[in-house]
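Each remark here refers to the structure printed beneath this line.
Here the complex is missing a single protein chain, while all its other protein chains stay put.
Chain IDs A and B follow the sequence of writing; residue 1 opens each chain.
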Amino acid sequence: MSLRVRSCRAHSGCVLVVNEVNTEPEGRANMPKTSYSKPSVGATGKTGSWRTFDPVINYKECSKCRTCWLYCPEAVITLEDDGTPHIDYDYCKGCGICAQVCPRKCIDMVRKGTRDEEDEE
Amino acid sequence: MKTELMSANYAAARAVVSARVEVVAAYPITPATTVPEQIALLSEKGIYKGEFIRVESEHSAMFACIGASSTGARAFTATSSNGLLLMDEALHWASAARLPIVLANINRSVSPSWNIHVSHDDSMSKRDTGWIQFYVSSVDEFYHTIIQAFKLAEDERVLMPTMVNADGFVLSHTVSRYDYLEPEEVDKFLQPYSPPHWVMDPENPVAHGNIVFPEHYQEFRYSMHEGTKNALDVYLEIEAEYKKLFGKYFGGPIECYKCDDADYIMTSQGTIGAEARDAIDQLRKDGYKVGSARIRMYRPFPIDHIRDLAKGKKAIASFDRSVSYGFGGPVANDIRASLYATDIRPLIKSYIGGLGGRDITVPDIKEILLDLIKHEESGEAGPEETWHDLR
Partner (left out) sequence: MMVATKEIPLKEYVLKGNAACAGCQDMVALRHAHKALEGDVIQVVPACCTSVVQSLWPKVGMNIPILNTAFMASGATASGVKAALRAKGKDDTTVMVWAGDGGTFDIGLQALSGAFERRTDMLYVCYNNQVYSNTGTQRSGATPLYAQTTTTWFGKREPEKLLDLIVAMHEPAYQATANAAYPRDLFDKFKRAKEIKGPKFIHIFIPCPQAWNYPVEKGVEIGKLAVETGYWIMWERIGDKFELGRHSKRFQDPSKRKPIEDFLKLQGRFSRLFKPEKDEEKIKEIEDYIQHRWDILLKTLT
(Lines give C-alpha, C1' and ligand atoms only; values in the text may rest on other atoms or scores of the structure.)
Protein backbone atom coordinates (compact mmCIF):
# COMPACT_ATOMS: atom_id res chain seq x y z
CA MET A 1 0.00 0.00 0.00
CA SER A 2 1.25 3.48 -0.72
CA LEU A 3 -0.17 6.65 0.69
CA ARG A 4 -0.58 9.82 -1.30
CA VAL A 5 -0.04 12.20 1.55
CA ARG A 6 -1.12 15.17 -0.51
CA SER A 7 -4.57 13.74 -1.07
CA CYS A 8 -5.02 12.27 2.38
CA ARG A 9 -7.80 13.83 4.41
CA ALA A 10 -8.86 11.44 7.15
CA HIS A 11 -6.33 11.77 9.88
CA SER A 12 -4.84 8.40 10.87
CA GLY A 13 -7.97 6.53 9.85
CA CYS A 14 -6.03 4.31 7.47
CA VAL A 15 -3.44 3.63 10.10
CA LEU A 16 -6.05 2.22 12.40
CA VAL A 17 -7.87 0.30 9.72
CA VAL A 18 -4.76 -1.54 8.61
CA ASN A 19 -3.63 -2.15 12.15
CA GLU A 20 -2.54 -5.73 12.42
CA VAL A 21 -1.61 -5.99 16.04
CA ASN A 22 -4.56 -5.52 18.32
CA THR A 23 -7.44 -6.89 16.34
CA GLU A 24 -7.16 -10.51 17.49
CA PRO A 25 -10.60 -11.30 18.84
CA GLU A 26 -10.33 -12.16 22.49
CA GLY A 27 -13.02 -13.83 24.54
CA ARG A 28 -14.70 -11.57 27.07
CA ALA A 29 -13.58 -13.85 29.88
CA ASN A 30 -10.07 -12.48 29.35
CA MET A 31 -11.18 -8.88 29.03
CA PRO A 32 -11.29 -6.27 31.79
CA LYS A 33 -14.53 -4.50 32.71
CA THR A 34 -13.50 -1.36 30.89
CA SER A 35 -11.00 -0.37 28.26
CA TYR A 36 -7.86 0.78 29.99
CA SER A 37 -4.61 0.42 28.10
CA LYS A 38 -1.03 -0.24 29.10
CA PRO A 39 1.93 1.72 27.74
CA SER A 40 3.63 -0.27 24.99
CA VAL A 41 6.30 0.29 22.38
CA GLY A 42 4.78 -0.64 19.05
CA ALA A 43 1.20 -0.07 20.15
CA THR A 44 0.33 0.21 16.45
CA GLY A 45 2.73 -2.52 15.38
CA LYS A 46 6.00 -2.16 13.52
CA THR A 47 5.32 1.27 12.08
CA GLY A 48 8.54 1.05 10.09
CA SER A 49 6.39 -0.67 7.47
CA TRP A 50 4.75 2.70 6.68
CA ARG A 51 8.04 4.04 5.34
CA THR A 52 8.74 4.74 1.69
CA PHE A 53 12.15 6.35 2.23
CA ASP A 54 14.75 5.35 4.80
CA PRO A 55 16.78 7.98 6.62
CA VAL A 56 20.46 7.07 6.43
CA ILE A 57 22.97 8.84 8.63
CA ASN A 58 26.38 9.55 7.20
CA TYR A 59 28.35 8.99 10.39
CA LYS A 60 31.53 10.40 8.87
CA GLU A 61 29.86 13.80 8.60
CA CYS A 62 27.69 13.64 11.73
CA SER A 63 28.67 16.21 14.35
CA LYS A 64 26.58 14.53 17.09
CA CYS A 65 24.65 17.76 17.58
CA ARG A 66 21.44 15.87 18.51
CA THR A 67 19.23 18.03 16.28
CA CYS A 68 17.72 14.97 14.57
CA TRP A 69 16.88 13.52 17.99
CA LEU A 70 15.35 16.83 19.09
CA TYR A 71 12.95 17.02 16.16
CA CYS A 72 12.07 13.38 15.57
CA PRO A 73 8.28 13.13 15.99
CA GLU A 74 8.40 9.42 16.59
CA ALA A 75 11.10 9.13 19.28
CA VAL A 76 12.86 6.52 17.15
CA ILE A 77 16.28 8.13 17.41
CA THR A 78 18.36 7.11 20.40
CA LEU A 79 21.63 8.71 21.41
CA GLU A 80 24.83 7.24 22.69
CA ASP A 81 26.52 9.06 25.56
CA ASP A 82 28.56 11.10 23.11
CA GLY A 83 25.45 12.04 21.12
CA THR A 84 25.87 9.56 18.27
CA PRO A 85 22.35 9.00 16.90
CA HIS A 86 20.83 5.65 15.95
CA ILE A 87 17.56 5.21 14.10
CA ASP A 88 15.19 2.38 14.99
CA TYR A 89 14.05 1.22 11.54
CA ASP A 90 11.42 -1.06 13.08
CA TYR A 91 9.39 2.00 13.96
CA CYS A 92 10.69 4.97 11.91
CA LYS A 93 7.77 6.17 9.77
CA GLY A 94 10.09 7.85 7.29
CA CYS A 95 8.79 11.41 7.57
CA GLY A 96 12.20 12.81 6.63
CA ILE A 97 12.18 15.60 9.19
CA CYS A 98 15.56 14.49 10.56
CA ALA A 99 17.10 14.91 7.11
CA GLN A 100 15.55 18.38 6.79
CA VAL A 101 16.72 19.69 10.15
CA CYS A 102 20.23 18.19 10.07
CA PRO A 103 22.55 21.23 10.06
CA ARG A 104 25.25 19.31 8.14
CA LYS A 105 22.76 17.70 5.78
CA CYS A 106 24.30 14.34 6.53
CA ILE A 107 21.08 12.34 6.64
CA ASP A 108 19.93 11.07 3.25
CA MET A 109 16.47 9.78 2.46
CA VAL A 110 16.93 6.70 0.26
CA ARG A 111 14.19 4.59 -1.26
CA LYS A 112 13.31 1.66 0.94
CA GLY A 113 15.18 -1.49 -0.01
CA THR A 114 18.20 0.33 -1.38
CA ARG A 115 19.79 1.07 1.97
CA ASP A 116 23.02 -0.77 2.76
CA GLU A 117 22.25 -2.03 6.24
CA GLU A 118 25.92 -2.26 7.17
CA ASP A 119 26.11 1.54 7.00
CA GLU A 120 24.15 1.74 10.18
CA GLU A 121 27.25 1.25 12.28
CA MET B 1 -28.14 7.58 64.79
CA LYS B 2 -30.15 10.65 65.59
CA THR B 3 -33.48 11.86 64.34
CA GLU B 4 -33.57 15.24 62.65
CA LEU B 5 -36.13 17.34 60.80
CA MET B 6 -35.01 18.34 57.33
CA SER B 7 -35.96 18.61 53.67
CA ALA B 8 -34.85 15.84 51.33
CA ASN B 9 -32.26 18.11 49.76
CA TYR B 10 -30.72 19.05 53.09
CA ALA B 11 -30.71 15.39 54.05
CA ALA B 12 -28.97 14.51 50.77
CA ALA B 13 -26.22 16.97 51.67
CA ARG B 14 -25.88 15.16 55.01
CA ALA B 15 -25.66 11.83 53.20
CA VAL B 16 -22.64 13.23 51.39
CA VAL B 17 -21.02 13.90 54.77
CA SER B 18 -22.04 10.53 56.21
CA ALA B 19 -20.70 8.62 53.19
CA ARG B 20 -17.37 10.50 53.32
CA VAL B 21 -17.65 11.70 49.75
CA GLU B 22 -14.32 13.08 48.54
CA VAL B 23 -15.39 15.23 45.60
CA VAL B 24 -18.67 16.98 44.89
CA ALA B 25 -19.17 18.99 41.70
CA ALA B 26 -22.52 20.66 41.17
CA TYR B 27 -24.33 23.45 39.40
CA PRO B 28 -27.52 25.19 40.52
CA ILE B 29 -30.90 24.22 39.14
CA THR B 30 -34.28 24.35 40.82
CA PRO B 31 -35.33 22.22 42.69
CA ALA B 32 -31.95 20.48 43.24
CA THR B 33 -30.18 23.72 44.14
CA THR B 34 -30.44 23.45 47.88
CA VAL B 35 -28.36 20.24 47.80
CA PRO B 36 -25.17 22.02 46.61
CA GLU B 37 -26.06 25.06 48.73
CA GLN B 38 -26.06 22.90 51.84
CA ILE B 39 -22.90 21.07 50.79
CA ALA B 40 -21.21 24.44 50.32
CA LEU B 41 -22.27 25.48 53.80
CA LEU B 42 -21.18 22.18 55.35
CA SER B 43 -17.89 22.50 53.48
CA GLU B 44 -17.26 26.06 54.64
CA LYS B 45 -18.05 25.02 58.20
CA GLY B 46 -15.57 22.13 57.91
CA ILE B 47 -18.24 19.46 58.41
CA TYR B 48 -18.00 18.18 54.84
CA LYS B 49 -14.30 17.41 54.46
CA GLY B 50 -14.05 16.65 50.74
CA GLU B 51 -13.58 18.99 47.79
CA PHE B 52 -16.48 20.95 46.37
CA ILE B 53 -16.14 22.19 42.79
CA ARG B 54 -18.56 24.95 41.91
CA VAL B 55 -18.68 24.15 38.20
CA GLU B 56 -20.10 26.25 35.38
CA SER B 57 -22.59 23.70 33.98
CA GLU B 58 -24.13 20.33 34.67
CA HIS B 59 -22.14 18.83 31.82
CA SER B 60 -19.03 19.98 33.63
CA ALA B 61 -20.44 18.78 36.96
CA MET B 62 -20.64 15.21 35.74
CA PHE B 63 -17.30 15.38 33.92
CA ALA B 64 -15.64 16.75 37.04
CA CYS B 65 -17.11 13.73 38.86
CA ILE B 66 -15.74 11.53 36.09
CA GLY B 67 -12.27 13.07 36.49
CA ALA B 68 -12.43 12.65 40.26
CA SER B 69 -13.75 9.09 40.18
CA SER B 70 -11.12 8.14 37.59
CA THR B 71 -8.52 9.39 40.06
CA GLY B 72 -9.94 7.16 42.77
CA ALA B 73 -12.18 9.58 44.65
CA ARG B 74 -15.75 8.98 45.79
CA ALA B 75 -17.78 11.50 43.80
CA PHE B 76 -21.29 12.93 43.98
CA THR B 77 -23.49 15.45 42.23
CA ALA B 78 -27.09 16.58 42.29
CA THR B 79 -29.27 18.00 39.55
CA SER B 80 -32.75 18.19 38.03
CA SER B 81 -34.53 18.22 34.70
CA ASN B 82 -32.65 20.20 32.05
CA GLY B 83 -29.49 19.79 34.10
CA LEU B 84 -29.78 16.04 33.86
CA LEU B 85 -30.48 16.33 30.15
CA LEU B 86 -27.38 18.46 29.63
CA MET B 87 -25.38 15.73 31.39
CA ASP B 88 -26.48 13.10 28.90
CA GLU B 89 -23.11 12.59 27.23
CA ALA B 90 -21.45 12.44 30.64
CA LEU B 91 -23.95 9.90 31.97
CA HIS B 92 -23.06 7.52 29.16
CA TRP B 93 -19.38 8.24 29.74
CA ALA B 94 -19.54 7.49 33.47
CA SER B 95 -21.25 4.15 33.00
CA ALA B 96 -19.02 2.98 30.14
CA ALA B 97 -15.96 3.95 32.19
CA ARG B 98 -17.49 1.93 35.09
CA LEU B 99 -17.21 4.82 37.52
CA PRO B 100 -19.32 4.44 40.68
CA ILE B 101 -20.54 8.04 40.83
CA VAL B 102 -23.75 8.76 42.72
CA LEU B 103 -26.19 11.36 41.44
CA ALA B 104 -29.17 12.71 43.35
CA ASN B 105 -31.74 13.72 40.77
CA ILE B 106 -34.55 15.88 42.05
CA ASN B 107 -37.22 15.03 39.51
CA ARG B 108 -38.53 18.04 37.65
CA SER B 109 -40.49 18.53 34.46
CA VAL B 110 -38.58 19.18 31.28
CA SER B 111 -38.82 22.49 29.40
CA PRO B 112 -40.37 24.10 27.47
CA SER B 113 -42.49 25.53 28.90
CA TRP B 114 -40.69 26.40 32.09
CA ASN B 115 -42.08 24.32 34.90
CA ILE B 116 -40.13 23.60 38.04
CA HIS B 117 -42.48 20.97 39.45
CA VAL B 118 -42.25 17.21 39.43
CA SER B 119 -42.50 14.82 36.49
CA HIS B 120 -40.27 11.81 35.99
CA ASP B 121 -39.57 12.65 32.34
CA ASP B 122 -36.04 13.79 33.12
CA SER B 123 -34.76 10.55 34.65
CA MET B 124 -36.95 8.22 32.59
CA SER B 125 -35.33 9.61 29.45
CA LYS B 126 -31.97 8.51 30.94
CA ARG B 127 -33.16 4.94 31.31
CA ASP B 128 -30.72 3.57 28.74
CA THR B 129 -27.55 5.29 29.92
CA GLY B 130 -26.49 2.33 32.06
CA TRP B 131 -27.17 4.13 35.33
CA ILE B 132 -28.83 2.22 38.13
CA GLN B 133 -31.99 4.08 39.09
CA PHE B 134 -33.87 4.35 42.38
CA TYR B 135 -37.06 6.30 43.08
CA VAL B 136 -37.77 7.18 46.71
CA SER B 137 -40.83 8.29 48.63
CA SER B 138 -39.56 9.93 51.81
CA VAL B 139 -36.76 12.10 53.17
CA ASP B 140 -35.50 9.21 55.29
CA GLU B 141 -35.47 6.84 52.33
CA PHE B 142 -33.66 9.41 50.19
CA TYR B 143 -30.90 9.90 52.76
CA HIS B 144 -30.30 6.22 53.37
CA THR B 145 -30.63 5.17 49.74
CA ILE B 146 -27.88 7.64 48.78
CA ILE B 147 -25.55 5.97 51.31
CA GLN B 148 -26.54 2.53 50.05
CA ALA B 149 -26.04 3.72 46.46
CA PHE B 150 -22.31 4.22 47.01
CA LYS B 151 -21.90 0.69 48.34
CA LEU B 152 -23.90 -0.71 45.44
CA ALA B 153 -22.14 1.32 42.74
CA GLU B 154 -18.69 0.51 44.12
CA ASP B 155 -19.28 -3.23 44.44
CA GLU B 156 -16.93 -4.94 42.01
CA ARG B 157 -19.74 -7.10 40.65
CA VAL B 158 -21.61 -3.92 39.74
CA LEU B 159 -19.27 -0.94 39.16
CA MET B 160 -21.99 1.17 37.62
CA PRO B 161 -23.01 4.72 38.52
CA THR B 162 -26.22 5.15 40.45
CA MET B 163 -28.97 7.74 40.33
CA VAL B 164 -31.29 8.27 43.27
CA ASN B 165 -34.46 10.13 42.26
CA ALA B 166 -36.65 12.18 44.57
CA ASP B 167 -39.76 14.13 43.60
CA GLY B 168 -39.10 17.85 43.24
CA PHE B 169 -40.69 20.05 45.93
CA VAL B 170 -42.87 17.21 47.24
CA LEU B 171 -39.71 15.86 48.88
CA SER B 172 -36.95 18.29 48.03
CA HIS B 173 -38.45 21.23 49.88
CA THR B 174 -40.68 19.49 52.40
CA VAL B 175 -39.36 19.09 55.91
CA SER B 176 -39.74 15.68 57.42
CA ARG B 177 -38.11 13.37 59.95
CA TYR B 178 -35.11 11.30 59.04
CA ASP B 179 -32.48 9.38 60.95
CA TYR B 180 -28.96 10.73 60.52
CA LEU B 181 -25.89 8.52 60.76
CA GLU B 182 -22.50 9.92 61.71
CA PRO B 183 -19.68 9.08 59.27
CA GLU B 184 -18.14 6.90 61.98
CA GLU B 185 -21.34 4.84 62.06
CA VAL B 186 -21.49 4.56 58.27
CA ASP B 187 -17.84 3.38 58.27
CA LYS B 188 -19.12 0.02 59.53
CA PHE B 189 -21.11 -0.30 56.31
CA LEU B 190 -19.18 1.62 53.68
CA GLN B 191 -15.43 1.16 53.23
CA PRO B 192 -13.26 3.80 51.49
CA TYR B 193 -13.51 3.59 47.72
CA SER B 194 -10.63 1.77 46.09
CA PRO B 195 -10.89 1.35 42.31
CA PRO B 196 -10.43 -2.35 41.62
CA HIS B 197 -9.11 -2.16 38.07
CA TRP B 198 -7.59 1.11 36.95
CA VAL B 199 -6.96 4.58 38.29
CA MET B 200 -5.14 7.68 37.12
CA ASP B 201 -1.77 7.33 38.85
CA PRO B 202 1.63 8.53 37.63
CA GLU B 203 3.26 5.61 39.47
CA ASN B 204 1.38 3.13 37.34
CA PRO B 205 0.39 4.83 34.10
CA VAL B 206 -2.53 3.56 32.05
CA ALA B 207 -4.70 5.28 29.49
CA HIS B 208 -8.43 5.03 29.83
CA GLY B 209 -10.80 5.30 26.91
CA ASN B 210 -8.57 5.16 23.86
CA ILE B 211 -9.88 3.50 20.72
CA VAL B 212 -11.62 0.12 20.86
CA PHE B 213 -12.37 -1.64 17.61
CA PRO B 214 -15.52 -3.58 16.61
CA GLU B 215 -13.69 -6.77 17.67
CA HIS B 216 -14.05 -5.80 21.34
CA TYR B 217 -16.51 -2.92 21.75
CA GLN B 218 -19.53 -5.17 22.06
CA GLU B 219 -17.96 -7.24 24.84
CA PHE B 220 -17.36 -4.11 26.91
CA ARG B 221 -21.03 -3.23 26.43
CA TYR B 222 -22.05 -6.70 27.50
CA SER B 223 -19.98 -6.29 30.63
CA MET B 224 -21.89 -3.08 31.46
CA HIS B 225 -25.15 -4.93 31.02
CA GLU B 226 -23.96 -7.68 33.35
CA GLY B 227 -22.86 -5.11 35.93
CA THR B 228 -26.24 -3.41 35.90
CA LYS B 229 -28.10 -6.72 36.09
CA ASN B 230 -25.91 -7.84 38.99
CA ALA B 231 -27.01 -4.73 40.86
CA LEU B 232 -30.33 -6.35 41.73
CA ASP B 233 -28.95 -9.24 43.79
CA VAL B 234 -26.14 -7.15 45.20
CA TYR B 235 -28.72 -4.61 46.36
CA LEU B 236 -30.63 -7.31 48.20
CA GLU B 237 -27.45 -8.18 50.09
CA ILE B 238 -26.72 -4.53 50.81
CA GLU B 239 -30.22 -3.88 52.09
CA ALA B 240 -30.01 -6.91 54.39
CA GLU B 241 -26.72 -5.69 55.80
CA TYR B 242 -28.05 -2.17 56.21
CA LYS B 243 -31.12 -3.43 58.02
CA LYS B 244 -28.95 -5.47 60.38
CA LEU B 245 -26.62 -2.56 61.12
CA PHE B 246 -29.08 0.33 61.30
CA GLY B 247 -32.56 -1.19 61.36
CA LYS B 248 -33.46 0.58 58.13
CA TYR B 249 -35.28 -1.19 55.32
CA PHE B 250 -37.32 0.37 52.54
CA GLY B 251 -38.85 -2.65 50.88
CA GLY B 252 -36.37 -4.03 48.36
CA PRO B 253 -36.59 -3.29 44.64
CA ILE B 254 -40.39 -3.09 44.92
CA GLU B 255 -42.04 -2.04 48.15
CA CYS B 256 -45.39 -3.73 48.45
CA TYR B 257 -48.33 -2.56 50.54
CA LYS B 258 -51.12 -5.08 51.06
CA CYS B 259 -50.21 -6.82 47.82
CA ASP B 260 -50.22 -10.42 49.05
CA ASP B 261 -53.95 -11.04 49.08
CA ALA B 262 -54.84 -8.31 46.63
CA ASP B 263 -56.59 -8.89 43.33
CA TYR B 264 -55.77 -5.43 42.03
CA ILE B 265 -52.45 -3.62 42.22
CA MET B 266 -51.38 -0.13 41.41
CA THR B 267 -47.69 0.32 40.67
CA SER B 268 -46.00 3.70 40.86
CA GLN B 269 -42.69 5.43 41.46
CA GLY B 270 -41.76 8.08 43.99
CA THR B 271 -44.06 9.85 46.42
CA ILE B 272 -47.28 8.67 44.76
CA GLY B 273 -46.45 5.29 46.25
CA ALA B 274 -46.63 6.81 49.74
CA GLU B 275 -49.87 8.59 48.93
CA ALA B 276 -51.29 5.33 47.60
CA ARG B 277 -51.29 3.70 51.04
CA ASP B 278 -54.12 5.93 52.23
CA ALA B 279 -56.10 5.21 49.08
CA ILE B 280 -55.54 1.47 49.54
CA ASP B 281 -56.70 1.63 53.16
CA GLN B 282 -59.87 3.50 52.18
CA LEU B 283 -60.68 1.14 49.31
CA ARG B 284 -60.04 -1.87 51.55
CA LYS B 285 -62.61 -0.45 53.98
CA ASP B 286 -65.05 -0.42 51.08
CA GLY B 287 -64.29 -4.09 50.46
CA TYR B 288 -61.92 -3.87 47.50
CA LYS B 289 -58.95 -6.23 47.55
CA VAL B 290 -56.35 -3.72 46.41
CA GLY B 291 -52.65 -3.19 47.01
CA SER B 292 -49.89 -0.77 46.09
CA ALA B 293 -46.49 -1.69 44.70
CA ARG B 294 -43.95 1.09 44.73
CA ILE B 295 -41.16 0.40 42.27
CA ARG B 296 -37.99 1.63 43.96
CA MET B 297 -35.45 0.19 41.57
CA TYR B 298 -36.19 0.94 37.94
CA ARG B 299 -32.85 -0.05 36.41
CA PRO B 300 -32.01 -2.85 36.51
CA PHE B 301 -35.70 -3.60 36.13
CA PRO B 302 -36.69 -6.15 38.79
CA ILE B 303 -38.24 -8.58 36.32
CA ASP B 304 -38.59 -11.53 38.71
CA HIS B 305 -40.09 -9.34 41.41
CA ILE B 306 -42.62 -8.04 38.87
CA ARG B 307 -43.52 -11.62 37.91
CA ASP B 308 -43.98 -12.62 41.54
CA LEU B 309 -46.07 -9.55 42.13
CA ALA B 310 -48.30 -10.13 39.12
CA LYS B 311 -48.88 -13.84 39.77
CA GLY B 312 -52.52 -14.51 40.62
CA LYS B 313 -53.58 -10.87 40.28
CA LYS B 314 -56.62 -9.91 38.27
CA ALA B 315 -55.37 -6.54 37.08
CA ILE B 316 -52.53 -4.07 37.45
CA ALA B 317 -52.68 -0.31 37.00
CA SER B 318 -49.25 1.09 36.23
CA PHE B 319 -49.03 4.77 37.02
CA ASP B 320 -46.34 6.67 35.19
CA ARG B 321 -45.45 10.26 35.98
CA SER B 322 -43.80 10.42 32.56
CA VAL B 323 -44.43 9.46 28.99
CA SER B 324 -42.50 7.91 26.16
CA TYR B 325 -44.05 9.88 23.32
CA GLY B 326 -45.63 7.54 20.85
CA PHE B 327 -45.52 4.52 23.15
CA GLY B 328 -46.98 5.59 26.48
CA GLY B 329 -45.94 4.90 30.06
CA PRO B 330 -42.37 3.60 30.23
CA VAL B 331 -42.86 1.52 33.36
CA ALA B 332 -46.19 0.13 32.14
CA ASN B 333 -44.53 -1.13 29.01
CA ASP B 334 -41.67 -2.64 30.99
CA ILE B 335 -44.15 -4.51 33.18
CA ARG B 336 -45.97 -5.85 30.12
CA ALA B 337 -42.68 -6.92 28.56
CA SER B 338 -41.58 -8.64 31.76
CA LEU B 339 -44.67 -10.85 31.74
CA TYR B 340 -44.80 -11.66 28.04
CA ALA B 341 -42.56 -14.74 28.28
CA THR B 342 -44.63 -16.14 31.17
CA ASP B 343 -48.21 -17.34 31.44
CA ILE B 344 -48.99 -14.66 34.00
CA ARG B 345 -51.72 -12.59 32.37
CA PRO B 346 -53.38 -10.00 34.57
CA LEU B 347 -55.06 -7.12 32.77
CA ILE B 348 -52.47 -4.36 32.62
CA LYS B 349 -53.60 -0.82 32.16
CA SER B 350 -51.30 2.13 31.82
CA TYR B 351 -52.19 5.43 33.51
CA ILE B 352 -50.21 8.56 32.80
CA GLY B 353 -50.57 11.72 34.84
CA GLY B 354 -49.25 14.07 37.47
CA LEU B 355 -47.13 15.78 34.83
CA GLY B 356 -45.73 19.24 35.45
CA GLY B 357 -46.37 18.85 39.15
CA ARG B 358 -50.13 18.31 38.91
CA ASP B 359 -51.20 16.84 42.23
CA ILE B 360 -51.99 13.17 42.48
CA THR B 361 -53.89 12.73 45.72
CA VAL B 362 -55.85 9.96 47.42
CA PRO B 363 -59.05 10.57 45.37
CA ASP B 364 -57.02 10.37 42.13
CA ILE B 365 -55.50 7.05 43.11
CA LYS B 366 -58.88 5.67 44.15
CA GLU B 367 -60.34 6.79 40.84
CA ILE B 368 -57.58 4.99 38.94
CA LEU B 369 -57.99 1.77 40.90
CA LEU B 370 -61.79 1.84 40.55
CA ASP B 371 -61.41 2.40 36.80
CA LEU B 372 -59.10 -0.62 36.69
CA ILE B 373 -61.52 -2.78 38.67
CA LYS B 374 -64.48 -1.65 36.51
CA HIS B 375 -62.75 -2.72 33.32
CA GLU B 376 -61.53 -6.01 34.71
CA GLU B 377 -64.96 -6.93 36.10
CA SER B 378 -66.79 -5.94 32.91
CA GLY B 379 -64.43 -8.04 30.82
CA GLU B 380 -63.79 -5.06 28.57
CA ALA B 381 -60.18 -4.01 28.86
CA GLY B 382 -60.80 -0.50 27.57
CA PRO B 383 -57.93 1.68 26.41
CA GLU B 384 -54.42 0.34 26.95
CA GLU B 385 -53.38 3.78 28.05
CA THR B 386 -55.33 6.41 29.95
CA TRP B 387 -54.19 9.93 30.64
CA HIS B 388 -55.50 10.58 34.11
CA ASP B 389 -57.21 13.94 34.67
CA LEU B 390 -56.69 15.01 31.05
CA ARG B 391 -58.77 18.15 30.80
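Heads up, the rule we're going with is that a residue touches a chain if its C-beta (ideal position, glycine included) is under 8 Å from a C-beta of that chain, and two chains touch if they have at least 3 such contacts.
This is a predicted model, so every value here is computed, not measured.
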item: Missing chain: touched chains present in the view; value: A, B
item: Which residue of B:A207, B:A337 or B:A381 touches the chain not shown here; value: B:A207
item: Among B:S60, B:T79, B:S109 or B:T386, residue touching the chain not depicted; value: B:S60
item: Missing-partner contacts on chain A, residue numbers; value: 5-6, 8-12, 15-16, 19, 21-23, 35-47, 50-51, 65-67, 69-76, 78-79, 83, 88, 90-91, 93-97, 99-101, 109
item: In chain B, positions touching the absent partner; value: 22-23, 25, 50-51, 53-57, 59-61, 63-73, 75, 89-90, 93, 200-202, 204-213, 216
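The rule is simple: only the chains that are shown with their structure count from here on.
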item: Intercentroid distance (Cα basis), chain B paired with chain A, Å; value: 52
item: Contact set on chain A toward chain B in their complex; value: 16, 19, 22-26, 28, 31-39
item: Chain B - residues contacting chain A, complex; value: 96-98, 159, 197-198, 205-213, 215-216, 219-220, 222-223, 227
